[in-house]
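To start, I am sharing the structure in question, which I have written as structure tokens.
Missing here: one protein chain of the complex. Every other protein chain is in place.
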Amino acid sequence: MAYRVLIVDDSPSMRSFIRRVIEISGFDCGVCLEAGNGQEALAVLNREWVDLILTDINMPGMDGAEFVRRLEADDCLRSIPVLVISTDSSNARIRHMLALGVKGYIAKPFTPEALRAELERLLGVPHV
Amino acid sequence: MRTIVVGVADCAVSNDPDAVLITHALGSCIGLLIHDPVARVGGLLHYMLPESRLDAERALRNPFMFADTGIPELFRRAYALGAVKNRIVVRAAGAAQVMDPDGVFQIGKRNSQALRRILWKAGILLQGEELGGFSSRTVRLEVGTGRMWCRSTGEPEREMTGSVHLAQGVVEWRTVS
Partner (left out) sequence: MFFLIVEEPDPSAPPPGSSWWLEVDFRGDPSGCFYLGLSEEAAATAAANFLGAEPAAAVGREDTVNVLREMANMICGATLSRLENGRSFELSSPRLLEGAPLRQPDAACILTLDCGGAEAGLWLDSSRG
């Protein structure tokens, strides 16, 4: 199955890192879309469907928390699982994002294997 | 079963379904185990140090002493027997802090970092690891089945499975209070 993934982070190098992990993890990622903040991500989702969203929190313009709130408020978009990837690993922040409905949380820095483990949990183990 | 013992700064690759590759005394060293389940090719590298640049001459005589020369050679030999990169399962054990109670030299940690850096640059992810700690380890690989085991000093042997120990960064958010 070819997955469609949206990566939301204001850092181009972070988006590149995540994209690389997805590719070498063996997932058949047919489409890997990118956005620099929540506003751009919503514009992408206005025209494309995805199977998974990976999002940072601290971003200029619309941050990750507001982005997730907007997703949860939409009848269609709320069904897309969201994985947070953020430098903020405080209990307060994690609790907050859980309450907003995210399905996973990875604190930066992380190993590529950690991201793959979460991708497998949310998408299933890829077949070689 | 035919046992092939891999010594320190040594490597073995086999496509014999009856072969078992084994290496002992993984203290700060790392044992890197690879297996292609389709071609049924297995390999085991036991390396001591992270980088060869401090002793290039020795690396020429024995590439398996160092991560940056031994790991590429391990994979080259596996490919020569028919292994294919995107099918290979990779696991590692070792990198313990032994005979260095204050952690001054950090050889195990350096070996671990070198492994992760080299695999990342090669586009390969680990699918199981037993790294760090303070105990010496023994690992073995059955070439016919691809099954891998690890035993730490004083503990029972356990099979290395596909699940990675909770890798750095994943938040066990379900248990956040």
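Structure notes:
When the chains are written out, they are named A and B in that same order, and each has its own residue count from 1.
Note that in this section a residue touches a chain if its C-beta (ideal position, glycine included) is under 8 Å from a C-beta of that chain, and two chains touch if they have at least 3 such contacts.
What you see is a predicted model; the values in this text were computed from it and never measured.
Of the listed residues B:H46, B:R91 or B:R116, the one in contact with the hidden chain in the full complex is B:R116.
By the touch criterion stated above, the residues of subunit B touching the omitted chain are 104, 106, 109-110, 113, 116-117, 120-121, 123.
The chain not displayed touches subunit A at residues 10-14, 16-17, 20, 58, 60, 63, 86-93, 96, 107-111.
In this section, only the chains that are shown with their structure count from here on.
The part of subunit B that touches subunit A in the complex is made up of residues 86-87, 116, 120, 123-126, 129, 163-164, 166-171, 173, 176-177. Here subunit A touches subunit B in the complex through residues 20-21, 23-26, 89, 91, 94-95, 98, 104-118, 128, going by the rule given at the top.
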